[in-house]
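Reading through the structure tokens given below for one structure.
Note that one protein chain of the assembly has been removed; the remaining protein chains are unaltered in position.
Moving on to subunit A:
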Amino acid sequence: MITAVQELGKWVLQQESKETLDVLIEPISETNYPHVFLVEIENDQWKVEMEECEEGESHKYLYRRGASNGPNFSPTTIVTDLAKTFDKKFMAWFDKVIKQKANFSEPDISYIQNIYNIIHKNRDDIYRTLETKLSETNGGCVLTLKINGHYLKEDPVFVSLFTRLVQEKDSEVSAKDQVCSVCGHRQDVVMAGSPAFKFYTNDKPGFISGEFDKELAWRNHPVCMDCNLCLQEGKRFLENRLKFRFYGLEYHLIPEFIFGEPDTRDEVTEILRSGNKYKTLHSQQQIENSLADEEDILDALQEADDDVLFHLLFLRKVQSAERILMVVEDVIPSRLRKIFEAKKQVEQRFPLQEGPSPYRRYHLGRIRTFFNKSDDNKRQSDLDKYFLEITSAVFRGQPLDIRFLTRFFMQEIRKHVAGTSEREGEGSDTDKIFHVVRDALMNVIFFDELKILETGEGNFVPSKHFEGIFELYGPHLDRPEKKALFLLGALTQMLLKKQQYERNSQPFLKQLKGLKMQEKDFHGLLPKVQDKLQQYNAFDAKKQLLAEEISDFFLRAGTGWKLSVDEMNFCFVSGMNLVHHIENILYGKREETTEGEEK
């Protein structure tokens, strides 16, 4: 993976003919820091000017962040609190350079000393002027120098000192004449890792294998100066073009070329370069455009040859370090094609009557619905781990157990059921249950299409009247007891609809025990539903036919089902959700369904 980033960086450097200095300088965001204050020094005179920051031009300020409590690599600094920034960042840079004067050439030091003297002499005036100007501006500010009309990047002394300081920092722990772990070649100097990725750190002795000696840390991850530049540029490219948001998480899409055929390389890198940053699988803002958007970057990439692999690197920033939450390695374009094909298959089973698209869109957000927060009152999502595991299983083709999934599906479904029971008669809440159950069903079908769904031991018993529905919507209904539960769910829903129609409430919902029913509860539910329907004079011949089939499946299943409570109840709510399909078969398409459409 690290080599892939290095190769990407190398490609960008070649394409853009960037020089070393350009890589070392960090761009300044004009959105976050729209104003630049320049302390202009000209012939022993000083003045403070302000100009607008332009990100594309910001390299002229020679900015690169240093340690959080020390100066940067040039006097250019971002102003947080002027009192602190002025002394600890701006002036401290001069102090540091003058203190280390033995490391620099005599003319350079006297040049710097001269500038320092002017600023030092007028420190209070400069400070007050800056303070006044700052109070008149809104938004983030940058503080820098301009010497005799030249920006810092145009001043050879500052450039030389900047380069020197960066190199010095990089090679704090280094060795001569060793093999670089990134390019594999023997190099004059190698350093301990690259600052490009913050998940390589050696701040704890346990991280340094072999005697825990920090001086020897370069042995763990030796990186030569050229590779360091490429890695930094590669990381920058990833940050700017290939970082995507993904339901509250962030990931970098890293391409890797197995055999490095130039055509594939250029084609894919160009797609990545021109891709819209926020159009991908499913950015939160564009949930409707998700996964299958025509301009989706993965959609575009699925057409590439399998000579290219993609790594999805999910990172989380923890202070200044980065933590890898998950790496989904080696996603090949043919796998992407499979995923998009499965998505299409799912959508075709859920047609919409209205709206621009004939089908209900499927995206991984439908999985996130169930794997976000275990409790709505939590501030942060605590189910990221499971969500990432599932995402990884989708991309890698690893199996997912239905029992694991139904636990979380039912957790979410029950939340809505509880809400509805408390506020009887509110139709919109019932719709919400339908949406949640439908999302769960879509997920199950999606996983089944990808052939990663594990449902345990099956026992196929065909249904007399409803096998078509089971084939389309019931990859998880592979045993007679599951089919019985599904059909019982449908019959129960017919009763609930009847109650809603007759009394504008659904008191029978209470019989469903908050969808925590066990085997014996389901056995007892069928006569209760039948009895209630008879009381409403609604137990017609068609419903009798359905009840007969349910009984038939119950008898075939026997007792002692090897199903979890969640699994049983999920089969049941699946039937409740798809009741209109059962009604269509029983009554033809006359009867109206109450299923609400997603807004």
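Odds and ends about this structure:
Criterion: a contact is a pair of C-beta atoms (placed from the backbone, for glycine too) under 8 Å apart; a residue touches a chain by one contact, two chains touch by 3 or more; residues count from 1.
As a convention for this text, contacts and distances are computed from a predicted model.
Note on the omitted subunit: UniProt lists it as "CRISPR-associated protein Cas5h", one of the names in "Aspartyl/glutamyl-tRNA(Asn/Gln) amidotransferase subunit C", "4Fe-4S dicluster domain-containing protein", "Hydrogenase formation protein HypD" or "CRISPR-associated protein Cas5h".
When the full complex is taken into account, the listed residue touching the unshown chain is A:N202, out of A:N202, A:Q302 or A:T406. Within the full complex, the residue among A:M326, A:I452 or A:L586 touching the omitted chain is A:M326.
Remark: the residues of subunit A touching the chain excluded from display are 2-3, 178-182, 184, 193, 197, 199-207, 210, 219-222, 256, 258-260, 306, 309, 321-327, 329-330, 332, 398.
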